[in-house]
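Accompanying notes for the structure given below.
For this view, one protein chain was removed and the others were kept in their places.
Right, chain A next:
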Amino acid sequence: MSITTEQNATQAPAPGVTADVSESIAEHTTPEQITTAKIFPYPLNAWWVAAWDHEVTSKALLSRTVADKSLALYRTEAGAPVALADACWHRLAPLSQGKLVGNDQVQCPYHGLRFNPAGRCTFMPAQDTVNPSARVPSYPVVERDRYVWVWLGDPELADPETIPDMHQMSSEEWAGDGETIAAECNYQLILDNLMDLTHEEFVHSSSIGQDELSESDFEVTHDGNTVTVSRWMYNLDPPPFWLKNMRDKFPGFSGKVDRWQIIHYSYPGTICIDVGVAKAGTGAPEGDRSQGVNGYVMNTITPETKRTSHYFWAFMRNYRLESQLITTQLRNGVHGVFGEDETMLKAQQTAIEANPDHEFYSLNIDAGGMWVRRILEKALRAEGREQA
């Protein structure tokens, strides 16, 4: 909507009158730096994953909190996912505790009001009409790449084209599976964790960690909504996780490998990490990965509250696609690795709470995470929500 704001007689200071001093100070104060905020606010004009595809059904309602909004999720009989605010218009009873009734509608568990997928009330008890104002918010929702994505902000801006690319999740050229971690920390701490894999050497020493991680160089690039951190390590012994994967593809393999980690962040909370090893010196850095194994760690993090997050992940691979055994082994293996992160992230959040007066400091290795924070900060400022 538009309107001109050329002049306003009531606010313009009269000639010769100086504007209020405190006002001019406020105007010239540098905006507060929130890049290193410990409790990072979340943008709402963003596609967040609310659930795995299999969690949302036409049989029962799923209750889930995304960005501090309680949602009631279900599917129509035709299979379309629906996300309604989980509070009845009438007296705010949670709709997710109600049931699905005819024509894809939700019936409130308390007084039986019914709402359709658009969130409009279609039935009220003990009256012949329905109050035209009665509705609950129905959020834009898209099912893509095995996830159900919701948009909680301005619905006029909800463009499905901006959903992060996670195509490996639904591609015939990739196989794998994943899980959800109920992470007890602010979502940005998880994004920090994934944008810098130096921590593998210290947190995951028994599986994927090795000394070369903190010794090797990395390169960070970024544009408007993405950040990439690339790290190549040459001619090293594969850690246990990667040795096992090499032997799945190349039975009996032993020897040195070249190892890569290419971390791709997409706004707001998706990090897909291209990982792998190849027999040393067979051309992987130049693009020939035929003598190696390649995986994609598909992470997408959704703030639940300011201090808890839904951490959806999967491990996809592009070799031995037929083996369900390898799918299960990899999922279980990553489950173990990510369990170590989960413990660390919870401990970090606890320490943050215990030290309200202490701020974050940054290291060289935080470049990737800091660019992510900068992208989110810009989105938050555009929404006027930069205050935690």
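Note that in this section a contact is a pair of C-beta atoms (placed from the backbone, for glycine too) under 8 Å apart; a residue touches a chain by one contact, two chains touch by 3 or more; residues count from 1.
The working rule: contacts and distances are computed from a predicted model.
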According to UniProt, what is the chain that's been left out of this complex called? Choose from "Protein-export membrane protein SecF", "ABC transporter permease", "Peptide/nickel transport system substrate-binding protein" or "Oxidoreductase".
"Oxidoreductase"
Among A:Tyr42, A:Tyr74 or A:Trp89, which residue is in touch with the absent chain?
A:Trp89
Candidate in contact with the missing chain, chosen from A:Pro140, A:Gly269, A:Pro303 or A:Gly333
A:Pro140
Residue among A:Gly102, A:Pro132, A:Gly224 or A:Pro356 touching the omitted chain:
A:Pro132
Residues of chain A touching the missing chain are 1-5, 8-11, 85, 87-89, 92, 116, 118-122, 127-138, 140, 155-156, 158
